[in-house]
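Before we start, here is the structure in question, set down as structure tokens.
A single protein chain has been omitted from the complex, and every remaining protein chain is retained in its original position.
After this line comes subunit A, so read on.
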Amino acid sequence: MSDAVVVEGLVKRFGDFTALDGVSLTVAEGTVLGLLGPNGAGKTTVVRILSTLSAPDGGRAEVTGLDVVTQADRVRGVIGLTGQYAAVDEYLTGEENLEMVGRLHRLGKKEARTRAGQLLERFDLTDAARRPAKTYSGGMRRRLDIAASLIARPRVLFLDEPTTGLDPRSRLGMWEFIADLVSDGTTILLTTQYLEEADRLADRMVVIDRGKVIARGTADELKAQVGGERLELTVDSVKGLATAADLLRPLALDTPHRDEQTRRLTLPVTGGAATLAEALRLLEGSGVALLDVGLRRPDLDDVFLTLTGHAAEDAETPAEEPSR
């Protein structure tokens, strides 16, 4: 299987700020790559370079064998882009939006209209086709935006945080639409802050933080890197947090993570329910008041804690692409 996207040693600077510091990745044709990372990690910058919106300061990137800098115009002909903000013209109807993008993709009038009709139907927008996009809900706008990026049957699709800001129901719907695209053979590079989303949609994942790749692999490989289960307890006081950490230390595979603000203790463990019972026994009579306790599977936060030592939402977050 050949690679539809090849990125090698990509560097991008904005003044003194290095947004990308040598990022390399590949996406095999017909597969989905999840590009994960906290806000400001550089995900959007990678997408902007691949979609020819921004020029790299170092390294190179190819889409279907075409260089994004020297063959930018041909790259634009084979890609579809859905950015973080639904880029639809709110004064045009759904149908007009799609026809406009189709015409700008150099489809004939008739073909643009036919494609628009098909996509409106596929994305459940037929009833709203003749209404200005202004009247659409957030989920509908996102769908229209994705439909617009599909109008010329792109070989490679870039989805930049396609579900950020959507309510849970719209998010599930969006996942189904994306899964459909994959089964059609479209190559997709998807950025997300949610491990669950990548888990559900992506064949492989690349995790970046502060402009560098810090992990890559399948969801299972990443989780294996992070470790297995977590025992998570919330207690009523900071003092209780310290006591609980000391008492439970023998159960933990690694140093427990203490968060004093939320008074939450997280320990990597094995042994499932038996370990949970053991933990409760150890805490009995210690005077530590438990507000919540449970076992859970690792999520993106754990990936970050383990790989970078800081939680995803703690990451210093310079603007994804500072304005000049």
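Keep this in mind: contacts are C-beta pairs under 8 Å (C-beta built on N, C-alpha and C of every residue); 3 or more make two chains touch, one makes a residue touch a chain; residues count from 1.
The rule is short, and it goes like this: contacts and distances are computed from a predicted model.
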Name under which UniProt lists the unshown chain, selected from "Lipoprotein", "ABC transporter", "Transport permease protein" or "Gas vesicle protein":
"Transport permease protein"
Any idea which of A:Thr31, A:Ser54 or A:Thr306 touches the chain not displayed?
A:Ser54
From the list A:Met100, A:Ile214, A:Leu247 or A:Leu295, which touches the chain that is not on show?
A:Met100
Of the listed residues A:Asp89, A:Asp203 or A:Glu232, which contacts the missing chain in the full complex?
A:Asp89
Going by the contact rule already stated, which one of A:Gly59, A:Gly77, A:Gly228 or A:Gly271 would touch the omitted chain in the full complex?
A:Gly77
May I ask you to list the residues on subunit A that touch the chain which is not drawn?
48, 51-54, 73-74, 76-77, 79, 81, 83-92, 96, 100-101, 103-106, 132, 148, 319, 321, 323-324
